[in-house]
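With one protein chain withheld, the remaining protein chains of the complex are depicted in position.
Per-chain residue numbering starts at 1, and chain names A and B are given in the order in which the chains are listed.
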Amino acid sequence: MIRFKMPSLGADMKDGTLAEWRKQPGDFLQRGDIIADVDTQKGLIEIEVFSEGTLEKLLVQEGEKVPVGTVLALIRPVKGHEKEEEELPVTSVDLHPIEEAKPSELPKSTKERIKISPLARKIAEENHVDITQLKGTGPEGAIVKADIEKAVSKKGKEEAEPIDLKPVPPSVESIRMAVAAAMSRSNREIPHYYLEKRVDMSNTLEWLREANKNRPVQKRLLPLAVYIKAVAKALDEVPDLNAVWDNGLVRKNEINIGFVVSLRSGGIVVPSILQADSKTVDEIMDAINDIIPRARAFRLRSSELSESTFTISSIGEGGADKVYGIIYPPQVGIAGFGGISEQAFAVNGMLGIHPVMDITLAGDHRATDGLIGSRFLGALTKYLQNPENL
Amino acid sequence: MSKMIKITYREALKQALREALQTDEKVFLMGEDVGRYGGAFAVSKGFLEEFGPDRIMDVPLSESGFTGAGIGAALGGMKPIVEVMTVNFSLLAMDQIINNASTLLHMSGGQVNVSVVIRMGCGIGSQLAAQHSHSWEPFYAHVPGLIVLSVGVHEDARGMVLTALKSPDPVILFEYTSMLNMEGEIPENSGEVDISKAKVRRSGNDISLITYGTGVYKCLEAAALLAEDGIDAEVLDLRVLRPMDEESILESISKTHRALVVEDAWRSVSISSEVSARIMEKGFFELDLPVERLCGVEVPMPYPKHLETAALPQPMDIADKVKKMLRS
Partner (left out) sequence: MQKKTVGKSKVSSKQGNKLLHQMMLIRRFEEKSAEAYTETKIRGFLHLYSGEEAVAVGVTQALGENDNVLSTYREHGHAIAKGLDPKTIMAEMYGKQEGCSKGRGGSMHLFDASKKFFGGSAIVGGHLPLAVGMALASKKQNLDNITCCFFGEGAGAEGEFHESMNLASLWKVPVLFVCENNLYAMGTAIRFTHSIQELEKRGDSYGIPSASVDGMDLLAVMDAVKKAVSTIKKTGGPYFLVCNTYRFRAHSMFDAELYREKSEVEEWKKKDPIPKFRDYLLNANLLSEKEVDAIEKSVEKEVDEAIDFAENGTWEDIRDLTKFVYSEKEAE
């Protein structure tokens, strides 16, 4: 069977709307016949077939807009020897290896920047001259070569402090391996228990709609920001889950919420919103907007990767209904947020259609029991449903 | 060492062209008024009588047409020297130079090469106002596939066109009309010169004055002024604006650790921006001062002499700028 696909008529054509089928199943098609009219941004274009055969089946309805490469119809070839077409995913091949952005150098300290010429800095480093002790004579008081030379001859050689090593940026492979190791260890060592709860999200979504009404797109709040804040508040109420297991439960003072970010290259990273309990929802949203692009570019600070005290995993819109996490050791819990969907749900004895979300908790049974976990889910539900109090 | 002779820039250009026409039958000169008029700037005066109308071709005012024909003649096996009277008119031939001369080798996968030399009279300084005072070196130097040369000294006037004719690839040769009457000294047996490297015109240790074209003599003059104040400036003549000789720039910077780039062209997106960027990329840790530039003021060239002079870097300006840089 020949798969007749939405043709690509130009690099700027991404999709087309099937305006009209000019042939019907059973029709015999000759090479060059017009099989359909397709509406594009340049107007209606007649689409020709390049093979002979009988139109077997139409797969796309008139009026439907589909991407280039979508199979529109099946054609039964006239001769038996026509090659069966292979189904290939329509993707553009990028021949350019993507260069990963390197992390920018982190400020070594909060001290005031020293103005120094590149040459002077180089000579200073070679000779271990402490430039913080020098006064520059160059433009705007910058230290220039002559200043260093003077210092060298006066003081002689002196050992400079070793320079801090920059954090090494993680690579795709190293991330994959780190995830693999942590998850294997978790599954091997941690006896997980699982709890779940269904939450009516009507109020939350209404609140988000209101909050976003007058905001520019880049300032809009995502549900994720609400989840993080709600989790932080719930942990504040149930501190046994904001802890690590180190031959015993050790509570953490700070509430740092790790959240799972999927990478386009595969794998995940779990950056952290530090001190989420003391941030407003807006501040958390800003932090998310700042952190996600950096996470995807491997430009996270090490603290953002290592200091989570609790982790959440959120599936997002249109995804699975429930997610059961695996605890990221040495943490003792992970919360899962499923996709929001409309379900029959009874409120105050009235059955209605509500947007609901299933939230889950995986807890470390060595550290806590189901009762604690259940209290946490209860608190979380309360905060989720009353976002105005967050 | 051969004997030095005094010669004008015009005469040097003329001798080079004559030598080219004498030594290779395939070489011919085509351009507006190159024959009967004797060349708009009298560079080819007498050539028509000496070489005849087949080799000294007056052409109609069709910059795109005759430049394209020169490129076509090169494809056909000849060695044309196309003279575009002034760089200002070359804008009308840009389609031919950029869409044909620079691309044919590539589009044909290396099958055809365009061995053409396109000379353009350029430069500022005779109160010719906005349309006749352009410095388009940066435009052409932007284009891969072209070799862009700038004739900044007499020795190059005497030799560059000869070497350019041996290039299998298209060469744009910038000649400076304001220098035509200027006298200079060159070795008696001057001829072909290297067209791959920049050249140090004056050696110095304190700062590199990096320049080309009319900037070369201006920088040399400035260097002489600075020497009186005990400042030892090096003058580097870029000469080859594409492909740029990065190595010589870095070598000079590694010695002086300071650079001032000087040109008549407008400052934005210019040769000096390019030089400055390359120093930043590859010579950053040799720098003891930020790179600075002196360029044409960004205004269409005004007619009055005093404004024209003020619109261009002058030797005094260069010297002052250097002193300011080194004093700080």
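Just so we're on the same page, a contact is a pair of C-beta atoms (placed from the backbone, for glycine too) under 8 Å apart; a residue touches a chain by one contact, two chains touch by 3 or more.
Just so it is clear, the structure is predicted and the values come from calculations on it, not from any experiment.
Considering the full assembly, A:L9 is the residue among A:L9, A:A146 or A:A297 that touches the omitted chain. Among B:Y9, B:F28 or B:Y212, the one in contact with the hidden chain is B:F28.
Remark: the omitted chain is touched by one listed residue; of B:N100, B:S133 or B:S276 this is B:N100.
Across A:G43, A:P191, A:P216 or A:G266, the residue that sits in touch with the chain not pictured is A:G43. For chain B, the residues touching the absent chain in the complete assembly are 28, 54, 59-60, 62, 64-78, 80, 95-96, 99-100, 104-113, 144-145, 147, 168-169, 243-244, 246. With the whole complex as reference, residues 5, 7-13, 31-32, 40, 42-45, 48, 50, 68-69, 95-96 of chain A touch the missing chain.
Going forward, only the chains that are shown with their structure count from here on.
Each chain gets one centre point, the mean of its Cα atoms, and the points for chain A and chain B are 54 Å apart.
Chain A meets chain B in the complex at residues 117-122, 138-139, 144-145. The touching residues of chain B, when paired with chain A in their complex, are 257, 284-290, 325, 328.
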